[in-house]
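In what follows, a structure is listed as structure tokens, so that the remarks can point back to it.
With one protein chain held back, the other chains of the complex are shown just where they sit.
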Amino acid sequence: MSMLPQLLFTGVSIGSIYALVALGFVLLIRSANIVNFAQGEFSMMGAYFMVILFAGLGLPYALALVLAVVLMTVFGVAFAWITYWPLRDRGQVPVIISTIGASILLANLILATYGPSPQVLPGLFDGTGFLVGNVFMDSQYLSIIVITVVLVALQYLVFEKTMVGKKLQATSQDREMAALLGIPVVAMIFGTFAYSAALGGLAGILVAPILYVSVGIGAMIGVKAFAANIIGGFGSIPGAICGGFIIGIVETLGAAYISVPYKDAFAFVMLIVVLLVRPQGLFGERIAEKA
Amino acid sequence: MHTASSRKNILIAGGVAALAVLGAAVVAPSDGYYLNIMMQAATYTIAVAGLVIVLGYCGQIALCQAAFLGIGAYCVALGTVDYGLPFFVALAIGVVVSGVTGIFLGFATLRLGGHYLAMVTIGFQMIVTMVLTNWIGFTHGPDGIPGIPRPSLGLVDLKGGSVYLGLCLVVLVAVTVYAALLKQSRLGRAMQAVRDNEIAASTCGINIFRTKTVAFGICAALGGLGGGLFAGAFSYISPDQFTFNEAIVLLTMALLGGVESAIGAVIGTILLVLLPEWLRFLRQAYLAVYGGAVIAIMIFMPRGVWGLVVGRFVKSRPLSDDATAPLPLLARTGEVSDTIVLDVTGLAKHFGGLKAVDGVDLAVRKGSVHALIGPNGSGKTTMLNVITGLYVATAGRVRLGGRDITELPPHDRNRLGMCRTYQNIRVFRGLTVLENVVIGAERAGNDVSGTDATVERAIAALDFVGLRQVAHLPVGDLPYGHQRYVEIARALAGSPEILLLDEPAAGLNLTEKGEMAALLKRLKGHGTTIVIIDHDMRLIEKVADHITVLNFGRRIADGDPRSVFKHPEVVAAYLGEARHEAA
Partner (left out) sequence: MKLLEVEGLTARYNAGDVLKGLDLTVDDGEIVALLGSNGAGKTTTLRAICGLVPHVSGSIRFAGTQILGMKTAAIARLDLAHVPEGRRLFPGLTVRDNILLGSSNRPGVARADLKREVDAMLDFFPDLKPLQHAYAWTLSGGQMQMVAVARGLMAKPKLLLLDEPSLGLGPLIVQQVFRIISQIRERGTTVLLVEQNANMALSVADRAYVLEAGTLLVSGKPDALWNNDQVRMAYLGGLAASA
């Protein structure tokens, strides 16, 4: 049992990554009603931008990080322009299929360029970490948690306190009405894509030193972020964050106490159980009646 | 007549195709590269046909077809190699195991929206790959299973390459014929109705959940069938042949060929089995091309290659002018009787704090035309939605012919004879006018239900509304007003006990409104009970025997037209509170 605190620390840290990606995911659902199946590939792209800028071009770490995130916003807009915009009036299924196509395209472009062998990226800090009681606080795990908390808090402030945040919320709640008020709805949606891509990219850069940078990273993170969304309640922001933490903790504990090879399966088992038992998720609003 | 002949055509085409492929298999090289390609194409197409049924017919996303392919393949491989079962027994087990798994998976997720299904199927796909790789004691793990034998059938030895290919091709032809027949069957039409409009499908008597689950089960079983044959074809399988990437390849095949038809599955699979050979120079990037192709197909070619061909070259023919018997419900005569056929008591529907309907009584006499009127937002359509079962009542009871139906789902109410139309037209856009109306005729309680006479009944209903000439056209090609008539014909083809019309004249111009009034008059007096909502008072006063007026979710007047229109509260509800000097 003495392992438990250490495992919880690891679980919360990994869960933070899922939460960050899930956050980007849920924002797209809320602003444009898009279920983006390439959300995980945003993380992969972020990590590979970092590989190019830092390992390839030899830029200083901080500069490379900032540039990579900026590139991700551009990438997010391009992504929206190609996979979403032409299909915006055709219902949900074509957009879902198109984002799945995009995820395959991106993963395999990277595979063709870099091959299957993982790339290595360093963490934010050189130091390895320190002990608190009998829990070893790895510096990278700790910084992931801190950055996630800061980003979530920041996003809350932006959404609740600024005019832009309120316009984004308005757009997500009633697009036509937002346009009637003079809110540039299209810019809002593309902006959400850019932000969501940046968030995913940052998550990818943060997790890279732990998981290594490989092609599979995107799909793995993406499906778990989606599972986090459903477990937390589809379309709910606090739900996405909590769902991320829950999956991170459960799979870390599961890997330690039950089975390592099936580590990635725990999220899906939880997902299917939640769908059967409580389909609206932990924080879900009741599924509205419509006719 | 109509369906029977096209069914025969499909069977003849299938027979010819089976002979042709057998011949082709005999002259095909008995070994080597092209044989392998053809085996792969044939076995994959069977699985892709499953996707055509679930995605193309039923409109549900399944991203785990490679998992079902894998389940079928592993059942055959483990069954024959480890447990010494005969090939065809192992194959049957594979089909059953995949099918049952598919039904279970569908059960867990199909009540929810498309994205849940997409993600759960991805998750399931990944779990299957993980189990195949890691459960080494059972599945042999990542090394895979070599030495899978091919079967013999009685005295016929199917072990030779080209003979086995012949078997695969015959199965493929059978599956294609099955898929084509399914599309024209009652189940297939139900699937397409669910795809096009779930709400209308449910009030046409289709059990949405069961239809989707069956589609998913068929898709999974076909995946298992293709996989089992695949195992025999290559005599060696390993987990990496059944990954998520392969699931995407299968999906791309279906989309490229066109998900509307099994022919699309054949075209898409052949193209994509050959494509990697042509794209060999791209090496690993070929999957990236697949990904790009998926996006491009969605944007530029949503109906796939076969869809393009059909759209351009295949023109449907109008129906012949052969006379059909008129609708039986018009042959009846029936005066308005005193029997109450629809009895609604204390009905309430609250949405949170909003009391859309709040304790309304409604007694509809058999054979009468009963109008439900009131200003916008007074609760009329909500009332209709509760009566037909789309909404669950907050309080009150609904009785139809003395039977309490308050708790029944929409499709069971339809079985008891309740048919309706919608204010915002809900037709099945992917189907022709005739097919839309045939779905109405297939109502479970209808006298012709389950027979070929449904087509004749549908034509009779189209004759009644005057749309026989356009019966062969896709319903979306019709002008708005005519789509309303399609909805009415769809309801009438089911010989309803009670017909509920929600604003049949909305969006019609003055001439069309006149025609609608004439049509309703022709319908009147034959014993069919009609409940009608409309805002056009001139239409209402022409047809109604009885009027109930709602305002703010409550009943403010009830009686014959003359007295209701003079009721001061009704005048106030429509024109507003009278100004003092006017009063």
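Odds and ends about this structure:
We call the chains A and B, going by the order they appear; numbering starts again at 1 in every chain.
The definition used in the following text is that contacts are C-beta pairs under 8 Å (C-beta built on N, C-alpha and C of every residue); 3 or more make two chains touch, one makes a residue touch a chain.
Just so it is clear, the model here is predicted, and its values are computed rather than measured.
Only one residue in the set A:Ala170, A:Leu253 or A:Leu282 touches the chain that does not appear here, and it is A:Ala170. Here the missing chain is touched by one residue of A:Leu87, A:Val185, A:Leu199 or A:Ile241, and it is A:Val185. Shown as candidates are B:Gly481, B:Gly527 or B:Gly559; the residue that touches the absent chain is B:Gly481.
By the touch criterion stated above, the residues of subunit A touching the omitted chain are 163, 166-167, 169-170, 173-174, 176-185. Where subunit B meets the omitted chain, the residues involved are 352-354, 375-378, 425, 478-481, 483, 503, 505-510, 513, 535-538, 540-541, 552, 561-562, 565-566, 571, 574-579, 582.
Everything that follows uses one rule, which is that only the chains that are shown with their structure count from here on.
In the complex of the two chains, the subunit A residues touching subunit B come out as 35, 37, 82-83, 86-87, 90, 92-94, 96-98, 100-109, 111-112, 115, 219, 223, 226-227, 230, 234, 261-262, 264-265, 267-269, 271-272, 275-276, 279, 289, 291.
Partner subunit A is touched in their complex by these residues of subunit B: 59, 61, 63, 108-109, 111-116, 118-120, 122-124, 126-127, 130, 133-134, 199, 244-245, 248, 251-252, 255, 282-288, 290-295, 298-299, 302, 351, 385, 390-392.
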